[in-house]
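Dropping the structure in here first, questions after.
Take a look at subunit A:
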Amino acid sequence: MTDSAPLLEVRNLRTEFLTDAGPVRAVDGVSFEVEAGATVGIVGESGSGKSVTALSILRLLAENARIGDGSRIAFRGRDLATLDEDEIRRLRGGEIAMIFQDPLTSLNPVLRISKQLVEGMLAHGRQSQAEALRHGIDLLARMGINAPERAVSGYPHEFSGGMRQRVMLAMGFANNPSLLIADEPTTALDVTIQAQILDLLKTLNREFGTAVLLISHDLGVIANVCERVLVMYAGEVVEEGPAEALLAEPRHPYTWALLNAVPRLDQEPPADKRLTAIEGAPPDPSEPPSGCRFRPRCPFAVERCGEHPDLLPVAEGRKARCWVTQAGERLLKPSTAAAVSAPAAEAGQPMLSLRNVVKHYPLRRDALFSPRKVVHAVDGVDLDIGRGETVGLVGESGSGKSTIARLITRIQKPTAGSIRFGDIDLATADRSVLRPLRRRIQMIFQDPYASLNPRMTVGQILSEPLRFHRLVRGPEEAKARVGELLEMVGLSARAAERYPHEFSGGQRQRIGTARALAVEPELIIADEPISALDVNIRAQIINLFVGLQQRLGLTFLFIAHDLAVVRQVSDRIVVLYLGKVMEVATARDLFAEPLHPYTRSLISAAPIPDVAAERKREHIRLAGEPPSPVAPPSGCRFRTRCPVAQGICAEIEPPLAEYRPGHRAACHFSGQA
Partner candidate 1 sequence: YAQKKTTLVVGLDISDGRNYDPARSADLTPPLTMGAVSETLLTLATNDLVNVKPSLATNWTLVNNGAAWRFTLRPGVKFWNGDTLTAEDVKFSLDRLVNVKDQPATYASNMGPVTIIDPMTVEIAMKNPKEPLLLDLTAPSFAIYSAKMAKAQGAVSEPGADQNDKATPWFNMNSAGTGPYRMVGWERNVSVTMQKNPNYWGTPAEFERVIVRHIADGAAQLLAVRRGDVDIAMNLSAEQLDSLKGSADVSVIQGASTDTLYFVMTSNPEMNAVLAKKEARQAVASAIDYDGLIKGLVGGFAERSPNFLPNGIAGTTAEQTKEFGWKEDLTKAKALLAAAGVPNGFEFELIYPNAAYFSTSYQLMTQKIQSDLARVGIKMTLKPMDNVNWRAQFNGAKSQATTAPWNSPSPNPYLWTGASVQRVAVRMGWKPSQEILDLVAQGAAENDVAKQKAIYEKYQRILVDNANYVTLMQPIYRVAVHKNITNVKLTPNVWKMELAQIKPAS
Partner candidate 2 sequence: MFRYLVMRVAGMAVMALLATLVVFLIANQVPGDPVLAQLGDLAASDPNMVARYRARWGLDRPLSEQYWIFLKGIFNGDLGVSISTQRPVLDDIRQYAPATVELATVAFLLSIAVGIPLGVLAAIRRDTWIDNLARFISLAGVSSPTFWLAFIMLALFYGGLQIAPGPGRIDLSVISPQTVTGLYLIDAAIARDWEAWRNAAGHLVLPSIVLASGTLGLITRTTRASMLEAMTQDYVRVARAKGLRERKIVIGHLLPNALIPVVTLGGLAYAVLLTGAVMTETIFSWPGLGRYTFRSAVALDFPGIMGITLVVAAVYLVINLLTDLSYALLDPRVARERAE
């Protein structure tokens, strides 16, 4: 082992799964290095083989996985692929630690934190039980957990997601590893928490000198943490290079597409509100296309792409697997289309107007006479939606976004308040009044898998509402209309005969959209319709919405937790925190001059896929986690995490005051940071 040898060297890694449908080659000839103390990121769409690559290193794959013969995974010069079980076991958690995506399921629910924390240390036999526990408590403190002595005796369910991920990190660092593999450690967390964890990762890397292999599908996260980036597509590395250069000027069309498919917080959305989306979906890993695997979706493809390209150097320290950039072509920034004048929102009477809407969920009584606890999911929300307007609703998880959607669509009945739709108060309307209204208000759901009835064909799903609401006469007409609807959302009419499970997530989301459109609604509530999708598919769906909105003049309530996305599609934005509105403004005003400290921290917490820009940004980091909606804080709900909170905030609840026409905020110190 020479000094110049990298800490980890992966050569020609091939991993395949033997499945019922045939062998699946999930990773196909991946090579890369991680130097000691380095930070390396891997990005790529879902299914591109990121996790399998990571798991292959520690040989933590499922039973049906096989690592190919020519693969070499050298860690400090030893080939991990050929170590026996006991030797690799000693490396795991010792020299190489790994943390996973879902902190909720990564901790054993029935064991105390202390046990889970120390067992990794004890397994490597370096410490006694007592020492291990003390070390563990120190680590927890280091990871930013309050009162760690008390915390260790708790059970995982007593911790929030962010806390659990900190515990996971503590476990990872327990044995001072020289390499930490983090597989999407922040994907399941809210932006504000994500920012905390990423900061922590950076510090740990710096202070412990631990190399980090960070996996993410979010270029912004990678840009935030990593020096080098690998981009994976269909089991291959398609591009590799220093983060800054790679993000500034991608040399592979796939990287280019990834970069342009996400709306950026630091850039105004184009006037037509569209994103650059590449069509199609990643290839089926059991039958990769011949030649360049990206060719079927590549907007730059040339004839040569029928030949499979190698990963070759394209610049100093950079490699790409592309014939086009090999030949020296540059991948230009997509041209922004000429602005189409969006129909301005009509002034005057709003189409829908919520006044002081409240929804409380009583929890089940623990005993007969114990007081009933109540979840204050939505706690006095005012909201107006004008005709033809798109209103965005953002907020952290649990802030009550979905509840508002459910109340407007009357899946649930509000506890108090009024929801006026035209002349009718939806909050109190009974079944018969509601029925004709149903088709005028529609909803698009978050989960593309759960929101379509798996036992019905797409045709049945779409024609049922048509016939139920007597919008068509006879099956012939229904069939024709179904065809039209499918084409409207960019699917072929033939899709009508198939079942939902035969479609990909993005396609299903289109079907769900078609279903909502079928009854020709005036208002569509879209509850995080893109959260579950990959960036590219996301871009496709956003473009679809934008197109529909412009063509049909629909009114949208668009719910998301991703600020950039909301900004991309919305005219006006409402920021929600713990069941209360914190700020309302037009998209432009909100970003140009956020008034509420919460809005400001949200904006600054979202990472940007641009290393230089990221470095320049001002960061307001929120401490802690949102309080429980069972017992919201007195006064201003945000005060427990607010960087500018003062005494008054605990006593007086700030009203949602108008600071400028159309720009309201609920803060005693609006605009002061």
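Candidates were picked such that all candidates are chains of the complex that A comes from, given by their letters.
In the analysis below, a residue touches a chain if its C-beta (ideal position, glycine included) is under 8 Å from a C-beta of that chain, and two chains touch if they have at least 3 such contacts; residues count from 1.
Note that the coordinates shown come from a computational prediction; the quantities given were computed from them, not determined experimentally.
Colleague: Using the contact rule from the top, which of the candidates 1 or 2 touches subunit A in this complex?
Modeller: Selected candidate, touching subunit A: 2.
Colleague: Give every residue of subunit A touching candidate 2 within the complex, in rising order.
Modeller: Touching candidate 2: residues 58, 60, 89-94, 97-100, 102, 105-111, 115, 119-120, 123-124, 155, 157-158, 168, 171, 366-370 of subunit A.
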